[in-house]
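Heads up, one of the protein chains got dropped from this complex, but the rest are sitting where they should.
The letters A and B name the chains in turn, as written, and every chain counts its residues from 1.
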Amino acid sequence: MKHYLQINDLDSLQQTVQEAIELKKEPTQFKKLGAGKTICLLFFNNSLRTRLSTQKAAINLGLDTIVMNFGSEGWQLEFEEGAVMDQGKAEHVKEAAQVVSQYADIVAIRAFAGLTDKEADEAELVLNAFKKYANIPVVNMESSVGHPLQALADAITLEENKTAQKPKVVLSWAPHPRALPHAVANSFVAMMKLQDADFVITHPEGYELNPEVTKGCKIVHDQEEALKNANFVYVKNWSNYQDYGQVKNTDSNWMMTKEKLGKAKFMHCLPVRRNVVVEDAVMDSDQSLCMEQANNRTFAAQVVLKQLLKDL
Amino acid sequence: MKHYLQINDLDSLQQTVQEAIELKKEPTQFKKLGAGKTICLLFFNNSLRTRLSTQKAAINLGLDTIVMNFGSEGWQLEFEEGAVMDQGKAEHVKEAAQVVSQYADIVAIRAFAGLTDKEADEAELVLNAFKKYANIPVVNMESSVGHPLQALADAITLEENKTAQKPKVVLSWAPHPRALPHAVANSFVAMMKLQDADFVITHPEGYELNPEVTKGCKIVHDQEEALKNANFVYVKNWSNYQDYGQVKNTDSNWMMTKEKLGKAKFMHCLPVRRNVVVEDAVMDSDQSLCMEQANNRTFAAQVVLKQLLKDL
Partner (left out) sequence: MKHYLQINDLDSLQQTVQEAIELKKEPTQFKKLGAGKTICLLFFNNSLRTRLSTQKAAINLGLDTIVMNFGSEGWQLEFEEGAVMDQGKAEHVKEAAQVVSQYADIVAIRAFAGLTDKEADEAELVLNAFKKYANIPVVNMESSVGHPLQALADAITLEENKTAQKPKVVLSWAPHPRALPHAVANSFVAMMKLQDADFVITHPEGYELNPEVTKGCKIVHDQEEALKNANFVYVKNWSNYQDYGQVKNTDSNWMMTKEKLGKAKFMHCLPVRRNVVVEDAVMDSDQSLCMEQANNRTFAAQVVLKQLLKDL
């Protein structure tokens, strides 16, 4: 693997999941693999789980880590080819990306969708510029349209908790007061397409994800029907895709409740708004896998870094 | 020791002080104790000494360290049980605390008093939530009502500098232009209660600390009388406790001067406002122990982390 920009960059999801589960048994068993190598974590946006778990994964692999909040600590970047840089942007990403790659062996980047310009978001300006101009592997720590480390942690969690060979997994939209990106949902869908599962997406009409992402997926607008006999329910808000970045629906009937959940396991990437996205009774029950998902973030990051280090 | 939230969490102050003095002779003698373990330092507020000395202590013990400015780098936290999180707060501390504890072996937290809501401050929301929901030891790097790492550094400094078996120690209030928390004063008082000393608190009338904290302590409102024959004078401002968080007095007559100090040693936790809290002549004299106090912050943190690591 050369970069980890999306879940499909993995040679094999199933093998990677197994490798992560092995790593988890003894997290420091590959401590020598990263010795003498440096990873640089660049944050263009806030982060809790990604920030800590990726650092922890790097520590477990013996990597030296440099963390930088690019927005507040660095320079504002220009992405346009041929720009006359006489405004606020002090550095072109061409230079920034190449320079960073001189000081590190791997670079991991978090850069959220702006949610105002669909085309710009889908162009993945930051990630693709680093892929193009940096000379080292690039890891996606959540970009405009994907969050493949989360999806990998979700896959590990599903594998560890499934009781049927082919479980029913439902991705259920939830209301939220603010406009959120599509990254987590997109990557979850992409990951589910690689799974042997009965996968259903449910959301209000008009809340379709990018049709290219959900191509071939079963979509049901009746949440109750979608949830029937589910083994796992993954709840997530996303803002409108067609009316890009708009909050068109905050219908609290779409909140996940213990009653709706039935006997299914509950999943969410966190942070989660209690009693808006999901009620306390679900979060505080044994059916919630959120903490396992968060814990698996370390091993998702670690298995990805391990694969990248092996191919360096 | 399970957590270090207040000075009274120590099994024995005297033994811990001796242990710190031993550590100081060869700071890296327990470098293997922390190997393979990680401490996460979470800052909800600014810090200089605490930030650097706690990192240094962790380095001396061989711990890996992850530092996070929670306010600017993470998500705004909800603390209320049962809250409908449809406003600005993105994550409940229940999840945040538990998640952090999955990536680290010890968590240290700085979260100042807001000084507007006495009840909320005294509930120690941040610290207690982490104590409740994190599954790992919690260290107080200054909370709403206490700063026990400072108090321990002060105890080490007193021990190293005392010439009498039972020294006279005076805690003397000082003026300050801004409203400051009671944390340092509270923990100093709590620590002095564990000492064999003639301890006196002096402050303007109406500037009483929390009476539960000072219960049993000698309080004298005449500063001159209080300072008579003092061996150590600990100077510190705090805002009004009764009219909570108000600055009711900025009387510069309460500033510490060389003349008032006499032959006593001067102590302050720093940062200190020169010529407001204390005059230059004191700060720049050999009587000031401020630098020794600051230096002992490393060994206070280190002895606490050492005790926590031993009980992990």
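As a convention for this text, contacts are C-beta pairs under 8 Å (C-beta built on N, C-alpha and C of every residue); 3 or more make two chains touch, one makes a residue touch a chain.
This is a predicted model, so every value here is computed, not measured.
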| item | value |
| --- | --- |
| Option touching the unshown chain, where A:13, A:48, A:104 or A:125 are the choices | A:104 |
| Given A:3, A:51 or A:92, the one touching the chain that is not displayed | A:92 |
| Sole residue of B:35, B:48 or B:120 that reaches the chain not shown, by the stated touch rule | B:48 |
| Positions on chain B contacted by the hidden chain, ascending | 28, 43, 46-49, 51-53, 55-56, 59, 69, 72, 177, 270-276, 280, 283, 290-291, 294-295, 298 |
| Touch residues of chain A, complete complex, unshown partner | 36, 38, 40, 64, 66, 68, 72-75, 78, 82-87, 90-92, 94-96, 98-100, 102-104 |
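Here is the rule we go by: only the chains that are shown with their structure count from here on.
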| item | value |
| --- | --- |
| Euclidean distance of C-alpha centroids - chain A vs chain B, Å | 39 |
